[in-house]
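Before I ask anything, let me first share the structure, which is written out below as structure tokens.
Here the complex is missing a single protein chain, while all its other protein chains stay put.
What follows is chain A.
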Amino acid sequence: MTSVVDADSLLTIDIGSVNTRAILFDIVDGQYHFLAAGSAPSTWGAPFFDVGEGVHLAISRLQEITSRPLLGAENRLQIPTQPDGSGVDRLVVTLSAGKEVQMLVMGLLSEVSLESAQRLAASTYGKVVEAVGLNDMRRQDTQLDAVLQSGSEIVILAGGTEHGATRSVIKMVELLLLVLRALPSEKRPRVLYCGNAALAKKIQEVVGKYTEVQTAPNIRPGIDVEDLAPAAETLNRMIISLRGQQMSGLDLLEQISAAPVTLSAHAMGRLIRFLSELYDASKGVLGVDLGASSTTLAAGVGGKLHLNVFHPLGLGAGMEGLLKQIRPADLTRWLPMDISEEEVMDTLWQKTLYPAMLPLTGTTLAIELAAAREILRLATARMIERYPTLNLSFEPIFAGGAVFAQAASPAQALLALLDGLQPVGVTTFFIDPYGLMSALGAVAPANSILPVQILESGAFQNLGAVISPVSNARPGVPVLRVRLVFEDGNETRLEVKQGSIVPLPVRHGQAARIYLEGLRGTEIDPRRRTAGGFRIIGGVCGAWIDARGRPLVLSGDPGKRRETLLRWSQAVETRRPA
């Protein structure tokens, strides 16, 4: 394995549940640039059961696009770059494909170590199939039955603060040992111990007789202190190792990669944490990835990451996860046309059968965007439940997912993001049309220059700045006075009413200084001082004021609701600055 540091050209492969993407970066004029991306269907499942074919096809597609030979004799990836310019210097691989990992979480108190263990499990492509803690009132043999039938593949065992409880942890270990002894060796789950460090060595020794044990620093070193990051790294490696046994071809990729294969969500989390150290620490950075099977929300605040993977929850096979959690009316309320609940549900269930299918009509596109809004709404609500101290004031927000890249216009994508996430305050939105976030995150630990230069290169599409003030005023009441001062000295003033969404006359790439005055107690941004004005730069959608209120309330009357949705859509589409 060679280092990614000092590499010139870099190829990243992201193996998703539906598609495998090959992305090429190279140095142009002394700076890293994103060159192109090629995509092909993933082949981890039937009939290939080998990731290699999808990877080969994605690289072949990239070769066609760039006219740069990457594959050499016997279709092998050429590493490093050859004197004739073919091949690449380094390869990095990320992975989100595969069935969700079944996890058992064990801890002491449900609102302390067990809660942290649950949050750790929720930071990856896993499903908690059983939880056992000290407060569990079930008989021990009932607990055993539940655990044995859960089919768990990984056990997260936490508990005991540093220099704290050991006897209670040992009690949990005794239960775990019974489970391991009762299972045939090939069915025993792997164990991640991330509790009181005083017991780590002993647990490694005792439990290690029955299964693979990994230890990580305590995720709850103090009663009020949670630190998931080191354990999340270990869990990432454990899942990749598990995937390596389930998927052919992954080990071959690992051998030629410049860095260990990383889970896509984990890699994206790394990027967001990294960026949160660069941007305003008081606000935080949000990364959103709406995939076919899962949705990832990564919130980074001052270098601390809150990573949330919702699985199954996506626009393909993960659609069932959405449809089980919401009512049909939750979807139809976002449609600007009259479509029956039955047609909406049938369309989305059909999408679970053909996840790669593209929307070709206005109706099917509107239905997919409605589903995207609900997925984001649901995921955001869950994230806030898990991390109550987070608020929805981020700067910036990065969003990835085919549904945004495929929207009929950038304004549609931005509107869907606003409706789903409902951020407050001043936010700039970027779309990741090529799925670069996980690739950059996988590279970031070894090469921090590359992500920064790629972000500056325009590979992410700047949709624009959106200011979402919060007010209790009634619709139609003025809530904000806006003064825009352009670099040429020209000024524009406008008044924004509650319930409206207003595009500002700022063109793509144009800079202006904006001065805001909240009326009737309107809060402009809970985390940022806006007095004295601040600079904004127009994105492809310019810049908007979203004064529709938080939470966004839609009329119960279908006719009025559709009229409102159309009005909002027309406001941002037709009044978009050139």
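The definition used in the following text is that contacts are C-beta pairs under 8 Å (C-beta built on N, C-alpha and C of every residue); 3 or more make two chains touch, one makes a residue touch a chain; residues count from 1.
Following the convention adopted for this analysis, contacts and distances are computed from a predicted model.
Novice: Considering only the chain that is not displayed, what protein name does its UniProt record carry among "Sensor histidine kinase inhibitor, KipI family", "(2Fe-2S)-binding protein", "TIGR03915 family putative DNA repair protein" or "KOW domain-containing protein"?
Specialist: "KOW domain-containing protein"
Novice: Which one touches the absent chain: A:Leu71, A:Leu144 or A:Ile537?
Specialist: Missing-chain contact among the listed residues: A:Leu144.
Novice: Among A:Val28, A:Ile223, A:Met337 or A:Ala356, single out the residue that touches the unshown chain.
Specialist: Touching the chain that is not displayed is residue A:Ala356.
Novice: With the full complex in mind, choose from A:Leu252, A:Leu365, A:Leu519 or A:Ile537 the residue touching the hidden chain.
Specialist: In the complete complex, the chain left out is touched by residue A:Leu365.
Novice: Of the listed residues A:Glu205, A:Asp346 or A:Glu456, which contacts the missing chain in the full complex?
Specialist: A:Asp346
Novice: Which chain A residues touch the hidden chain?
Specialist: Per the touch rule, chain A residues meeting the hidden chain are 40-41, 43-49, 53-54, 57, 64-65, 99, 139-141, 144-145, 148-149, 174, 177-178, 181-182, 184, 186-187, 342-343, 345-350, 353-354, 356-365, 406, 408.
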